[in-house]
Every structure is written in C-alpha cells, then in structure tokens.
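Sending over a structure as structure tokens; questions will come in a sec.
Only one protein chain is missing from this complex, and each of the others stays in its spot.
What follows is chain A.
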Amino acid sequence: MKRVQKSKMFVLLGLLTLTIVLGGCQDKKDSGKDSSTDKSSQTTKTEPTMGGSIVVGIPQDIEDSLDPHKAVAAGTKEILFNIFEGLVKPDETGNFIDAVAESHAISDDGKTYTFTLREGIKFHNGADVTVDDVKYSIERCADTSNGEPLVSAFSNIAGVETPDGKTVVIHLTEADTEFLAYLTTAIIPKDNENPDTDPIGTGPFQYVSRSPQENIIVKKFADYWGTPAYLDEVTFKVLSDSNAIVTGLKGGSIDMFARIDSTQSAELKDDFTIYEGSMNLIQALYLNNAVEPFNNIKVRQAMCYAVNRQEVMDMIADGKGTAIGSSMFPAFGKYYVPELADMYPQDVTKAKELLAEAGYPDGFDMTITVPSNYQQHVDTAQVLKEQLKQIGINAEIQLIEWDSWLSDVYANRDYQSTVVGVDASALTGGALLERFTSDSPVNFINFKNEKYDSLYQEIKKTTDDARQVELYKEMETILAEDAANVYIEDMACEVALNPEYDGYVFYPLYVQDMAKIYKIKE
C-alpha cells in the first residue's frame, strides 16, 4: 500500500525529470527503407567551415562526476568523450585507434600490452603528457583499496611499467585479448587535485565551465594532436522535459538533440536534418529468473511465444527498430547471431500449451516494473500487457522512479519483471554477456546456467579470437533457448540537427563526437 502511494508520487517527479539514458547510437546498416541514405549523400555535398558554435540539448545534467574515472552514466560519458581520451579510443566503426599512445603491441600470449606515447601530446592545461601520467591514470582505476577497482576489468592488471620516457607496459595476470577495449580509460594529469570539478584531458575539446541544471560549455583545444574540431565552442544545454526539446529546437535555442522519439521526429522533420540509427541496447522484458513463476523455463518460453515484437515496434515507434532474440545487438556484427531473433515467432496456441505444461493452464498475475522516465519502455510495457493477456497472463504495470528502480530492481533484485534497455559498457562481447554468469554482481535477472558459466570461463582462457567469437555465440544461443528474458528490440535512435550544420556520425557506443560536426559553408 505504502509502496503504491510512493510510486505515484514519483511518477509525477519522473515525468518532470529524465535521468540516465542507456544505450548509444549507431548508423543503421540496413538503411534501405529509411531516409538515412539520402542524408549521407547530402553529407558529401556540404562544405565545412572552421569556427562557429553550437548548442546541443541533453536530457540530463552530469550528475555523477566530471571525473572520467568516476563517471558512470551513459549521458555523462557521451559528453566526456569529447574532453578525454585513453591510450586508444574507439572510432565510428567500432575499431580502436591509437590516441594518447602513438602505437601499441599485444604479445602473442595476450598478457603484455606495450604502448608508445604520442610525441608532443599535451593536456588542456598545456602540460606535456608523460608516462607517469599514464601509469597514474591506470593505477588509479586499478586501485582496490576501496574494495573494487574503478574499472572492474583492471583487477586483471599485474603491474604497469615505464621502462623509458615514452613506453608504457601493462602486464596482465591472465591472458585477455579483449583488454584493449578497456584501455579507452581516460588519461588524466597526475597532479590535478580537483578532477571532480576541474576536468583536464587530451581530447579535441577542453572544459570551460558548467552551471548545474543549466549547461556545460567546452571549447576547441588548440593544441590537439589529431584532426582538430571544426567548432570553436559547444554548449551542452540541459533540457529535462520532452516538450522543451521540441520547442527548444523549433524556437532556435538549441541546434541539436540526439535522442528524439518518433513523434518528435515527425514534428521536426521539415525543419531539421534527421539522422536515423540504432540505440545499441537490448530492450527486453527482463524476468527475475529466481522467483515464481519465472523460475520455470516453460513459463518464460510461453511468454516469448506470446509476444509479437513487430507489433511492439509498430505501436511505439512507427515500426522503427530491429527485433532481437538474445543479449546482443546487430551493431556487434562479429558476435551477433541474427537467427535468434526468429526463435520465438508469435504463436498463442503453443504459448498456452507451454503454460499448461508448466502448471498454469489459466495463466497468472504478474507485475512489470518500469522506470517512469523512459517513455519508450513504459509504452512497450503497455503493448506487452495486452499481448500477454491473450495467454491468460494478467500483467500489472508499476511505474517507479529511476532511482527506485536502481535500488529495488537493479541492486536488490526485488521485482518480478521489468522493461528496460541494457547497453554495452565496452566494445567487447563480454560487456553484454558476462552479466548473466551466475555469480556476476550485476546479474540482476538471477540467470543461472552452468553451461553458460563454463563457456565464459573458457573464453577467458582462450586467446584465439575465432574461437572466442564462437563461444560468445554459443552463450547468446543459451540465453535465447532458455528464454532468459523476453527479448524485444534494439530501439531506433533519431538525431535532429539544425540544417546549418552537418557531419553527425553514429558510433557503436554511446558517444556524441562533436569534433566532427561543422557549420556548412554558405
């Protein structure tokens, strides 16, 4: 009873605020049906100018930390991407390119990573980047004095050596050929006393100022080592209300917004350039595999058969999005198994049979807990509720505030089912699949499968890339066969940009690369 009242109160708050959004944007590969093909041909025609400024709307302020090692929210990382760089950084195709390092080498046994520092690279405060800064940054993230290291993968680091003024060698305890993905960890100056309020990095933009709940301003870094940014200044303006986004764009107070929904894009498409990509996240009805009746595989499978993914996409996003069948999204082409999306075509009769076999011939009552600030997830839950009704499952939707979701559902796992999108924190297969090993601290669905666990152990030991890919694919298949969750889609992501600008690029990760955006020459 108390619970219900509380959640009502927060629905209201949730509607007014929007916190962390999960997932990133990437250009859709199969763009035959949408407009992104004409947009890309347009891109080639425009001519960039140097200089100018842009105002980018963001749905939430940076509320975790400006310190790149402590930042966790996807919305924070997408901004910090412009300020900080690691030894390597991801490019728009998902490959890692050298950044603070000029070159890197990985030993055959996958245990030693050697980096050569880039000649003449400078921090935003004008100081040269030294190997000591690199060592400091990595050791800071590997420090276990607070229990867990800031970057979990860094618990595998045995030691960091700096044999000379331009070489950094990282030794690992166990072989890990995917470790490069984690070396995107920002390199920061070791003598910066206030990384929380005075962020200094090596990226194409440098921090200027911020005003809470108002904006964050960055300017072009003149001494950037690589291709410099076109724009002189970027203002990230906080707009927590979805109405404010459209009025802001139409009224001219913002020039770009990266995650508009289908209604907004329909309203804006005449005056704005709309880029279409995908969010790169796994939207699903996540089921708590440890509670009744979801501990029964037949119940989970029955639910999968009851759901029509295309209908969900039609209802919530005009049919945009890509149906998925496991915890892997299409942008991870290497690991993605497309057939899994077709494992459970909608089949109400079969679903009913499975439910009867599981001992629920008349269905059951259940609760879907949804964070109220994500309208798309709320809408999805509404559609699922109707679809589940067909097989006698009576789902009640409970809206809760994001912070309550983090504590009740994610941390305490005190829930039946929830609709959210889960993203990948790094460009590795493990970033999505390690989560569901039975002893993972973030296995919030309590998934348990011994074969799955042992496959992951085997991956950890393997240094052969092809074999790893094969094993990851097997893990994905287990998730689908066991119907760990009712997988739905990788949601569509649309970006609105003022037609005076061009150059927006999608990444397979959650970043907004402002250095590539430019003002079109008239």
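As a convention for this text, a residue touches a chain if its C-beta (ideal position, glycine included) is under 8 Å from a C-beta of that chain, and two chains touch if they have at least 3 such contacts; residues count from 1.
In this section, contacts and distances are computed from a predicted model.
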item	value
From "Protein translocase subunit SecD", "Peptide/nickel transport system permease protein", "Protein-export membrane protein SecF" or "Cytochrome c oxidase subunit 3 family protein", the hidden chain's UniProt protein name	"Peptide/nickel transport system permease protein"
Option from A:128, A:214 or A:386 whose C-beta touches the chain left out	A:214
Option from A:56, A:160, A:218 or A:238 whose C-beta touches the chain left out	A:238
Residue among A:406, A:469 or A:520 touching the omitted chain	A:406
Touch residues of chain A, complete complex, unshown partner	6, 10, 13-14, 16-17, 19-20, 22, 61, 63-66, 70, 72-73, 146-148, 196-197, 211-215, 238-241, 243-244, 247-248, 250-254, 401-404, 406-408, 410-411, 422, 425, 441-442
